[in-house]
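What follows is a short report on a single structure.
Here we show just some of the chains, and they stay where they sit in the whole.
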């Protein structure tokens, strides 16, 4: 495969590692960052730095964006000298920020209107995964673009170990993520319910958790949250990683979706009531392991 | 540590591997089996075979039993020339069969009445784990006996990788197992609920399952059951491993326990209703992955 050239916008903690991974695997990379000084380490590795997102899009057929938040995503894409101003037939843009559905839809419409292709491609994983090319990408949008960038040696294949195309619309990734969130919310509420019952039954919670971790159900998130629950008689021990009110908000969104689709979701509804009870007891901003407190 | 000698009663698929593991790790083993011919392979490895359970108990300070079912456990322990007939102060007996609470209580009482020590020690794992000495033991009964047999080099330490002492009573292991069962029942019902919702939301169930398997929630049982659910439009595909009606029976026992202890268990109650619904739809004797059908 001939050397390819891709654009990369946004060189924060994650973006820097992603662009570096591309360079180290032999891809030619053209970068841009709001604060230009962040480009230097990549230029040292062989990247070319340009002055605006539009110049990057002009120079590359495929450009990636990894911005801090929806507002930044929107500015880089729709602002002056932004992606959309240079996009046209033959150009492609992938946004990897975890943007909300509404912002995603606006970007998809604006880029699509120029004749360019768009893919919402939010990423899972941390900077170590980025450095190792082991990110996970959940993509929604143009299928041909997805196929091209995930082909062996292409940019998404180089940066990640898993790629899913979950539909032609930019809302697909948000829905897919919601499915994982209701699983997580229900699993962890069930864990809290069981540990509370075990405790009441005179069993040792740490022993039950150890048996669980030795079983075919063992998984890292349950292990971590179970430990927090056992440690957490004291509210201060629920270190806020993902907060109760956020988990409950995701369950509410899932229940709203279920209602809209005429699909009953009684377990998610029962789990939601427990996260609401945890909020009632003052745990809204504690880690969602604090759902355990709904059983006290 | 000096060579120790232990008794082993019951040489079925599991018992044979457990006794063999003891022999291969340098323990002197005295065996008995209802059909005497099953002793031959172990004698070939150095074991001594005796004619009755009583003779084995007489010859060893610690004896293990691994019988097929509660009836066999009871016969070997309480029958003519059984364990109890030779038990006395200084002797110890461990029953590894998954016996029910009532049978366990009868054995504990009968052995205890002789002055001997008793441990209910049901086992998790298959014959491969037995051969590798990687079984899991959940034990209830005499604590000093537990400590002795799990000391480095002692019989339970040689046969298993994990040992938990969950109380002085033979009912402890049953309660602990119930805790794992309600976790399993609720997890798998939540999985069915989510996959049904994903399907209705126009998402690809296999993709959602693949994302799940790539997440921090990934675990072997959810992976296996999720696959069955996706394959299982046709009832015949739900291979009966652990059946719907058995999973529902365990949830009912857990709910009864929760009621008795004045401890609410709303998620287990909601999950139970879904297994009942699956029974209503004709899936009582399918694998419990068929809880998915409650959402059709």
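Order of writing sets the labels: A and B. Residues in every chain begin at 1.
The rule is simple: a residue touches a chain if its C-beta (ideal position, glycine included) is under 8 Å from a C-beta of that chain, and two chains touch if they have at least 3 such contacts.
Model, not experiment: these values are computed from the prediction.
Trainee: For this file, with 2 copies placed, note down how many copies the whole complex has.
Mentor: 4
Everything that follows uses one rule, which is that only the chains that are shown with their structure count from here on.
Trainee: Between subunit A and subunit B, what is the separation of their C-alpha centroids in Å?
Mentor: Their C-alpha centroids are separated by 40 Å.
Trainee: Under the definition above, what is the set of subunit B residues touching subunit A in their complex?
Mentor: Against subunit A, the touching part of subunit B is residues 124, 136, 138, 162, 164, 166-167, 172, 175-176, 179-180, 182-184, 186-187, 189-191, 193-194, 196-198, 200-204, 207-208, 210-212, 214-222, 224, 254, 257-258, 261-271, 273-274, 295.
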